[in-house]
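Every protein chain of the complex appears in place save one, which is left out.
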């Protein structure tokens, strides 16, 4: 059984930003030598998400606007009494989930034609990590 | 270590439809011969979801209404400038997540008594796929 673990670090320019990371996940699978198995892609922070969806900039804008509507920035979150100002970033992370697990078949990511992996940064402008863990044979 | 991969194809009659697929997942686990492990059930499209919840038709109606409220159809999504009209389907997919992973213990799906696996179609009336990947011993 083979395992391969690596960490990606993102330091986005904007407070919220969506980064296409399918190529990095594919590269990790290639390095692992795994032909059959699964790869976990998981944010290591509680104000970020990882999702699989379309790599289309208009949709990314729609998602961003929608998340701000459902989990808006507000001054008065209880969490802000700790000195933080990112209560909404935590809620956005919960809404989209912080991880995906992708099947590996015949040595490749077994994704549908439009499926792309995204790192969703909800409180950026500082270094943040994602763990990629490949497991299989 | 054993692996078993199969693909289900759905071509729903309605634009949005919720299909109970526990029997298909159980059958895949049976075919795999895996006694201990996990099975990933994951939509291969970006306008569909997979969830575990109750197989009760009233609740399914509630979920559908709730999803339309939180992620409504709108004419003016940016995504529609590409010629698509399914912006809301992408948002619904993100909200409920597109995959689940189920434990296998003693050769069976290790689910609670009311847990049922559903394929959630948010943009149907055309063939769409789900991957089932079993991994274990």
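Read from first to last, the chains carry the letters A and B; within each, the first residue is number 1.
Please note the rule applied: a residue touches a chain if its C-beta (ideal position, glycine included) is under 8 Å from a C-beta of that chain, and two chains touch if they have at least 3 such contacts.
Just so it is clear, the structure is predicted and the values come from calculations on it, not from any experiment.
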item: Among A:24, A:42 or A:105, the residue in touch with the chain that has been omitted; value: A:42
item: Touch list for subunit A against the chain that is not drawn; value: 1, 3, 5, 40, 42-46, 70-71, 77-82, 87, 90-91, 93-95, 97-99, 101, 129, 131, 133, 135
item: Subunit B, residues in touch with the chain not shown (by the definition above); value: 1, 36-38, 51-54, 56-59, 61-63, 66, 70, 95-97, 100-103, 105, 110-112, 114-115, 136-137
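Here is the rule we go by: only the chains that are shown with their structure count from here on.
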item: Intercentroid distance (Cα basis), subunit B paired with subunit A, Å; value: 20
